[in-house]
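Have a look at this one.
Yeah, one chain of the complex is gone here, protein chain that is, but the others are all in their spots.
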Amino acid sequence: MWHYIARRILYAIPIGIGVTVFCFALVFLAPGNPVQMLLPADASQETIDLIMKTYGFDKPLPLQYLTWLERAIVGDLGMSIQTNRPVLDEVLKALSNTIFLSAGAVMLAFTIAFIFGTTAAYYRGSLIDRGVTALSIIGVSVPSYWLGIVLVIIFAVDLNWLPATGMGPKGSETFNIFSWDHFKYIIMPVITMSMVPVGIITRTTRSAVAEVLGNDFVNTLRAKGLSEFAVIRHAIKNAMPQILAVMGLQFGYLMGGSILVETIFNWPGSGFLLSKAILTRDIPVLQGAILILALCFVFTNLVVDLVQTSVDPRIKRA
Amino acid sequence: MKGLFRTTKAACLAFVTLGATLGLTPAKAESTLRVAMTAGDIPDVTGQPDQGFEGYRFVGYTLYDSLILWDLSKSDKEASLMPGLATKWYIDPANSKRWIFELRDNVAFHDGCKFDAETVVWNVKRLTDEKVSYFNPKQYAAMRTRTVNIDHAEVVDPLKVAILTKEPDSLFYIQMSFWMMISKCQFEKAGSYEAYAKMPSGTGPYKFDKMVPRERLELVQNTKYWNPARVPKHERLVLLPMPEATTRAAALLSGQVDFIEAPSPDTIPRLKSSGMTVITLPYPHNWHYQFNFVEGPFKDLKVRQAANYAMNRDEMVEMLGGLAQPGYATVPPSSPYFGKPVTYKYDMAKATALLKEAKCYPCEVTLAISTSGSGQMQPLPMNELVKAQMEAVGFKVKLEVMDWNALLDVTFKGREKFPNYHAVNVSRATQDPFSGIFRFAMKKQNAPAGGNWGHYYSAEIEKLIVDIYNEFDEVKRDAMIIRVHEVMNADAAMLFVTHDLNPRALSPKLKGFVQAQSWFQDLTPITVGTTN
Amino acid sequence: MTKISPVSTLSAAPVSALQPLVEVENLTVKFVSREATVNAVNGVSFVINPGEVLCIIGESGSGKSVTMRALMRLLPMNKTRIGGHMRVGEHEILKLTDRQLSTIRGSTISMIFQEPMTALDPVYTIGHQIAETVVRHEGCSYADGMKRALELLEFVKVPSAERRLKAFPHELSGGLRQRAMIAMALSCRPSLLLADEPTTALDATVQIQVLVLLRKLQVDMGMSMIFVTHDLGVAAQIADRVAVMYAGRIIESGPVKDVLMNPQHPYTRGMLASSVHSATRGEDIEAIPGSPPDMRRLSSGCAFAPRCAYADDACRAAIPPETVPGPGRTVCCFKAGATALAS
Partner (left out) sequence: MTDMSIGNASLLRLAEEEAPATKVRSYWQMVGYRLRYDYVTLFFAALIIAIVLMSIFAPWIAPKDPYKTSMAFRLKPIAFRDFWLGTDELGRDILSRLIYGGRMSLLMGLVPVVIATFIGGTLGVIAGFIGGSVNMMIMRTMDVFYAFPSILLAVAISGAMGGGMVNGMVALTLVFIPPLCRIAETATTQVRNLDFVEAARASGGSTLSIVGTHILGNVLGPIFIYASGLVSVSILIASGLSFLGLGVEPPNPDWGLMLSTLRQSIYVNPIVCALPGAMIFITSLSFNLVSDGLRQAMDVRM
């Protein structure tokens, strides 16, 4: 097992390096120069040069990359050009806020998907199955930001039940999920964000459980006289590794793909940070955020892989 | 079962009563003003704010004062300058490059340190002298156009400072209205700008309380403010960045904030029907295109005039839901520098005739525009309307759409780098004569050195500007500034479209706000009522 | 709370000695789908006495597995139509509610499947899967169920049973898996064991071991068994009586010796002839020509007629009725006993 983990981690290293190269290169695809937003509309060349030099953008690219990488490894992703705050702090703070949403969305999605997917798989071919399949396809077909806008108008503006934006009445630092006053801020973003995972996890659950129910051993279980409930329990345990894998992947996707939902709800997460960094071309933040999100995704995949290995006795542990 | 239900109901009632009692004891409750800004982040609190003039509006003039302040107490005329931390300023009669500022006595920073001449000199060096340890490169860059003429500052006596310029500059004192005075001793206590950002200290009407980056900045009233009339009428000011217009409107409608900046025109009817107060007022803002005077059809005065005649500005105002006024010149008519410029009223026939006369029919032009940006209002629909109107008279318009940064890049580098663009659409603040007028017309400001993107040149303006900088008599000087403004119109130096009306929406529980004709606003007189 | 050794407790459920344990009459099974109706079983009848082993022989598609599953009602309800009547002990199979059905499954009737790899749940240990059955039918605690599972594994002669208890199916060899399967099937002392080609998937040497074990357990416990196979050799070893199925019908049945030594139906003969056991060295193995019929459209005549060397128009016109050529024997063939068939 440890050997396997070590190998998987080792395998992630070249990917990590590739990711850093990509993140670094990305920035230089961009038209315009990286410090533009700092400058007044009519800054002179002399001023631009000075600022470029201050931020180290005057050196050759490979050198910039190495310097950046060297510091990144020890956890220093530089300072935000816009705010002068350390990028690492900014990104981690934002990321922890996004994790609230992603985890909430995945858990909600899992609950719904688990109930619906299993029911559909059990009654496959029936009207229930068709309904669930339709629901899951609707989930992955709805533009989630559109849904978010509609929810805000209905529940925040018209009914005034839920707050329209932000994370908690006093901002993310005092956010307390166990208090209703705070919790209500998370409801609409989580629902909006869970649409796609609901669709995908339901589909996976349905097909995985259905596939298991089509296996020969299900006959054995029934032949043993087990109740249908027990049969379904067996089927779920068999399908679980596959469902867990998809769940993990969805969690990873949400962490990186929260940009639209966070924009709608003004949620101070990584997507919001990223969109701001893109708009203001805050190079260190852009690099840092993409890097950390990608590494998180790699890490999530790794965890999913390991969890799957430990849950599923069929996978041989090398 | 029935009994149980009754008990539960009773318990519920008890709860409600308890809640109501708690809710009805607001004697202790703080009065809080919550503002949704258009910025994507909390502006820099360490002195010169970023995020454009909005940063100055909410973080600059709240935490800090400058030597000269804007008088924001009236809404009937364009805001003018008034004494701030300086009580008086004048040019040294013996030296036309030496400005003297007499400082206000008995002003203390929030941290208790005294404000004096030494602090002012320290603050000047902070943004001009690369060699001092407290030099701030980022703010230096942002302030460069305002500081470029400064040679050095010196203490004359504890309450008097002199600032020497490299060239005579009759307009120099205006720059000092943008210069935030931060506390030297607080900075020294903090040791760095990063640390200081967590404990900023100024002399302004609000004190820093706490900040959650990217989410909220909380300020509290400075009860010991030197100007008792401007001590805030509410105890706490909460500033929330909300870049999305629909989000801001939703936040106001759902009662999460009390005051929003720039609601989009189409949300206004809904805001009004929900009882919100929507305020609009002219202010020095110009939404226009700068022409390329070297390449393309706009070299020709007739084509420039044709484009101006093609603008149906009333239609634009209608599209913007009345949140703008027609733009016929660089500054709005309420500006003291407006004068009597030639105006190009909507006249399709004349426009077409001019184009034919210029032998440019159909006249193919390419405009560089952005999808969003500070002060750009609603660039997409507005540009589409401009395109439609120009095409109606015989232009053939191609819109080059880019994001705000890319457009800024085009603007910085000037027409030389982008000869294919015949005009760029970057809106500007026109608060002072230099940044509002001169920089678009001076040869010295030809891009990439400055704001004259299309290399407009007028011999008369060149001469006038030299005279203006050397004329320390305000009346004579202003007459010449007006002349510059008129010449630009005669030359059709820009495609004038509209001036923003700076809409804001306020919750009905706010009272006492006076909107000034300025980019800056004074929030201190606002009282927050308890009614919803 | 069963703590007594399984050997002593495993005895056939009390059934009246006067009547057979199993009675199947005119069983029909149809699979109905939008695309076609498959007539898998077309009027099968047989009886089994307590302690008797019936072997159903037939090639793939003859309906033998379906018959077995129908006996346990293991076929998907919504797509299957079952007709006729089946009785096991005092249970009228087709009249049972789902709850009653699940009570007799695994206790009165249990089943061993062909492929032990796919018939066991891959994500539970062998021990759990046996214990689960015990818990279900005896209502004992899980720990007791596990104890019972261990005893059962020892009972079916699984070496180092303790360790195997905690093994997952994929960690066992084919033979051991099938023994585990048998242990599971026997865990609640069934009176009828259905074995669906339980040795087909195993290596030849292991086949014999499992077969011997099964026969021994069957005799020891005195239970009845239906054993499905296409291997005549296997049938000869284990069966008391055999029934040969073709196209969803029993075409010949009788005591194992009689049928194998003196087959009456041309199909049975053909099968015997193509069996390696009966072929003399150097002689060509005689194969039955043609392929099994399409169960979606059965002809009105004898289903074997298209492949039968002796078939005439009469064979193609009507289904041959059951005749009794000898004591305890049946055959369905117009030509049965005719000279042409005498060898």
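Every chain is named by a letter (A, B and C) in the order it is written, and numbering of its residues begins at 1.
In this section, a residue touches a chain if its C-beta (ideal position, glycine included) is under 8 Å from a C-beta of that chain, and two chains touch if they have at least 3 such contacts.
Everything numeric in this text was worked out from a predicted model, so none of it was measured.
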{"item": "Of A:78, A:104, A:257 or A:288, the residue in touch with the unshown chain", "value": "A:257"}
{"item": "From A:67, A:141 or A:160, residue that would touch the chain that is not displayed", "value": "A:141"}
{"item": "Contacts of chain B with the absent chain, listed as residue ranges", "value": "245-246, 249, 264-267, 269-270, 315, 318-319, 371-372, 378, 380-381, 383-385, 387-388, 399, 401-403, 405-406"}
{"item": "Hidden partner interface residues of chain A, rising order", "value": "14-16, 18-19, 21-22, 26-27, 29-31, 121, 124-125, 130, 133, 137-138, 140-143, 145-146, 149-150, 153, 207, 210-211, 213-216, 218-219, 252-257, 259-260, 263, 274-275, 278, 286, 290, 293-295, 297-298"}
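Please note the rule applied: only the chains that are shown with their structure count from here on.
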{"item": "Chain B-chain C separation of Cα centroids, rounded to whole Å", "value": "89"}
{"item": "Residues of chain A that touch chain C when the two form their complex", "value": "125, 215-217, 219-228, 230, 234, 237-238, 312-314"}
{"item": "Residues of chain B defined as touching chain A within the complex", "value": "40-42, 44, 46, 50, 130, 137-138, 140-145, 148, 193-194, 197, 212-216, 240, 242-244, 246-247, 250-251, 253-256, 372, 403-406, 408-409, 411-412, 426, 428, 439, 445, 447-451"}
{"item": "Contacting residues of chain C [partner chain A, same complex]", "value": "69, 72, 74, 78, 98, 102-107, 110-111, 113, 115, 118-124, 132-133, 136-137, 168, 170, 181, 184"}
